[in-house]
Each structure stands twice: as C-alpha cells, then as structure tokens.
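There's a structure below that I have some questions on.
With one protein chain held back, the other chains of the complex are shown just where they sit.
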C-alpha cells in the first residue's frame, strides 16, 4: 500500500501541512512538496502534428515517484477558492504525460488509484472550497480514479488549524482509516 | 441550547435518519419529520398588493416549533441530487413566513441560528451532493445564518449507511461536538 | 420534433414564463404548467418487497404527455437557490416511474432526450443558480439525457426580466436555434 501526498503549499508547515501531518501521523507516506521542484507550465501541443516537445525540468521525477501509488492525496491550501497555482501547474502537465512514451502506463496506473483531498482555507471553506472539491471530482472522473473523500479545514493565521476541532477530529478519523487499510 | 432536526425523508428510519440518530445519540433534540405534516406549496404572492393569502395547513406549527432553536439541522436523503421535494416545499414557504405578521421576528431569529446539514445519497454523494450543500450555504447567507458543516454519507439499500465507516466516524465527531456545546 | 416545456412556477406569467415564452416564440411546444396538476410526494418504496404502491393523482398524465418528447425544457424560477418545490416533487417521482410497468420504456425514452434549463432568479443568479444547473446536469447524467444548455435570467419584481438585456438576447439565440432544428 503506497500513499503519496502532494503538497501544494508555498509556505513551510502551514495549516494544510499540519492538518495533513495529523492525518498521516504514524503512517509511512511518500511526501512530495511541489514547491520544492522546478517544473514548467504546460504548453498545450496536444494538437501539434509532432505532439509535445520534450521538457527539461523536474516534473518527470515527481511522476516517477507517484506512479506506483495506490492512493494519491492532494493537500492544498485554498488560494482564491481553488488549489494553488503550483498544484494547478503540476496537474496541467498531466495532459502531456498522458501522451508521453516515457510513461506509457500513466493512465492505466491512475485508474487504479484512490484520491483524497485535503483543503484548508480562511474564508468559509466548508462552503467556498466546494467548487475546488468538485474540480477534483471531475479530474478523477476523467481518469477513472476513485474519488474517496475531502477533508476541509478552516484557518487563516499560521497554526490556527489547531483550533478547528471538527477538522482535527475528522483528521483523526482519516488517520484510523488509513492505519486500517 | 435547543437543537431542531428537520427530516426530509419519505421513508421511516432510512439511512439518513439512522446517520442523524447517531449524531444526536444521547442528546435531546426537537425532531420534525416533515412528511408527517400537511403543508402546501407556496404560492408566490410576494408582489401582490395584498401580499400572501393566509394558508390553512400545518406549516405554522413547524415554524412555531423551531423558531426558538439555536441550531437547525437539515437531514435529507439526496433525491435527484437535491434535498427532497418535501423539504424543498417546506423551505419555499420561508418566503411567506418572512413577511408573515404572525412571525414578526422570523428573520431576526434565523440570523441567530447555526445550520448543519446531513445528506445521505446513493450515487457518489461526496461529489454529487456538493451542489445541494452549496444551496444550503446560499440559503444561510441570505438569512445571515451561520453555515457550520455538512455531513455526507453514502448508502443505497436500507441500513447500508452502517457500512460507511467514515460517515459513521464523522457522525461520532459531531456527537461529541454537540455534547460539548 | 416534439418539445415539452415543464414550468415550475407558482405564479402566472412570471419572469421565468416570460423569458421562456420569448425562447419559444413562434414555435409549437407542449407546455406543462406543473402547478396546475395535482400530484403527490413520492413515497420512497424502492426497497419494499412489493415495490411502489399505485398512486392516484395526475402525475401519470404529465408523463404520458412528455414521454414522446425529443426535447425537455425545465423552466423554473430560482426558489431558495434551487428549482421550485413543485418541480422537485415532480422530478422526485421519476424514481417510481423508472420502475412503473405502465411506462416500461421511460428510461429508454429519456435517454433519447435533450435537456435545456431556463432559470430566473433575483439574487445574483448567474452565480447562485449554478448549483441548480449542476443538479440538472447530474440528473441528465443519470438517465443518459444530453444536457444541452442553461439560460439564466435575473429579475425580482414581476416583468423585470424585460430589463435583463443579455438574458433576452440569449433567449433570442435559443429561439433561432430551436427554429432551425
């Protein structure tokens, strides 16, 4: 059972990371801090006769690290009512990977994965993060990934996720769930 | 602390009710089974010079029963990706109550209330119940009610909510939360 | 080409109806004013051994009237950020019809239909009607109906839809579209 956690934050040990750490307390997971990698915007060349140009950056390393996962966790602060730009840039590249000979089984592998989403926002996220959750749902539908659940926390200032008792309690539920897998 | 639970189901002790019972286990709540009351569709007379006609049904009894609540809980199975028609008919009448001399403090009272939503659906509710949650969010925004949280369970056949371990665990969290209020 | 328009309003010739009339100006359509029919709430008996009880009301007349349609149009004012209770009560009954021997081809017929949605609301409907549009989208997905488009208008007081120039212009586009079918 391999669990990969993709962090979209741009701050170290922010509220999203704290909540996610609690979810995976005592569980061995493959953590990817997306902001520590250099990877470029996709250039949409899906319709170019020659297809996508090779891109020289760290992106393939991330894919190699997660492609044998059973579970993908997208952990992102809510920036402007969506996932962070860093995480979106990463996901945008999937369009290229799905056509990349270096990862011939990319789509086949994703189809086997379960997806969990963790979002922390400061402005009524239990209402206003829902479009972001829906977006992840559609992404899962596209690849045939099983969207399992979303955990939403509310916090603005650093560390204040520790005051969202319901989010913490639900995180503990997730922890028990993942420990029992 | 008065908690009123509005049930939208049309079946006795269905999955939604079972999940909700677990949430309020050991807690004294005011239960309203909407389908046990007779109340009519709203006739939109907001713009009639004379306003709304008096309506002769059980609706006012429900309002009288909940108007002094601190917390409103909307517990509904997901019918066609929304609250049940019974619950929607009830909420539609709010437009009349907001202008009803018999309940002069209706809007003022709602503004003081917290709202929780419990939804159980059979078709990917953790994705497909989100528009319904958003709808409740907008209703809360309108009245200035505080939308607190939504609890989503997945079940189709009677009793199968008992197999949604995550929903049950989150229900237990809600139970602890309400016991500590 | 048979087009059936299902009206969810509770007022005569309200804004939704005015916008819809403009859409179908000069086009022969089968109009169903749902509030002029008597039909009951669904009782969810999907899981009863004997299935659903026969219901004595006008509901079947509506189904008989629309079942040979090529296009279904749901025209509803936005009540509390959703379709009206009247329309929801109607749609809730689909669960029974899908199992009703009197309409053995109900699901097969729906699968052939295209769906259009017309919504008029008073409170920022171009934002706040979107959960309702999504709900119709999910309903279409369930039955395999093709969700074609939604037309959203903004109006509060009677007749003020005539001031929503963009909605009117888009209604004229729909009119041309339907005339060319």
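Just so it is clear, A, B and C label the chains in written order, and each chain counts residues from 1 on its own.
Please note the rule applied: a contact is a pair of C-beta atoms (placed from the backbone, for glycine too) under 8 Å apart; a residue touches a chain by one contact, two chains touch by 3 or more.
Predicted model, so just to flag it, every value in this text is computed and none were measured.
Peer 1: Just list which of the chains on display the missing one touches.
Peer 2: Missing chain, whole complex, touching shown chains: A, C.
Peer 1: For the chain that's not shown, point to the residue among A:9, A:69, A:97 or A:173 touching it.
Peer 2: Residue touching the chain left out of view: A:9.
Peer 1: May I ask you to list the residues on chain A that touch the chain which is not drawn?
Peer 2: 9-11, 14, 35, 41-45, 47, 77, 79-86, 88-92, 94-95, 123, 128, 130-132, 134-135, 138-139, 142, 157-158
Peer 1: By the contact criterion defined above, which parts of chain C meet the unshown chain? Give residue numbers in ascending order.
Peer 2: 124, 126-127, 130, 133-134, 137, 147-150, 165-166, 169-170, 173-174, 176-177
Assume only the chains that are shown with their structure count from here on.
Peer 1: Can you tell me the C-alpha superposition angle of chain A onto chain C, nearest 5°?
Peer 2: My answer is 180 degrees for the C-alpha fit.
Peer 1: Busiest chain-chain interface by contact pairs, anyone?
Peer 2: Pair with the most C-beta pairs in contact: B-C.
Peer 1: If more than half of the interface residue numbers appear on both sides, call it same; otherwise different. Which is it for chain B and chain C?
Peer 2: Same-residue interface.
Peer 1: From chain B, which chain is the farthest off, judged by mean CA positions?
Peer 2: Checked the centroid distances; the maximum from chain B is A.
Peer 1: Nearest whole angstrom, what separates the Cα centre of chain A from the Cα centre of chain B?
Peer 2: That gives a centre separation of 33 Å.
Peer 1: Any idea how many Å lie between the Cα centroids of chain A and chain C?
Peer 2: Computed value for the inter-centroid distance: 37 Å.
Peer 1: Distance between chain B and chain C based on Cα centroids, please, to the nearest Å.
Peer 2: Taking the average C-alpha coordinate of chain B and of chain C, the gap between them is 24 Å.
Peer 1: Enumerate the residues of chain C that touch no fewer than two other chains.
Peer 2: Answer for chain C, listing residues that touch two or more other chains: 134.
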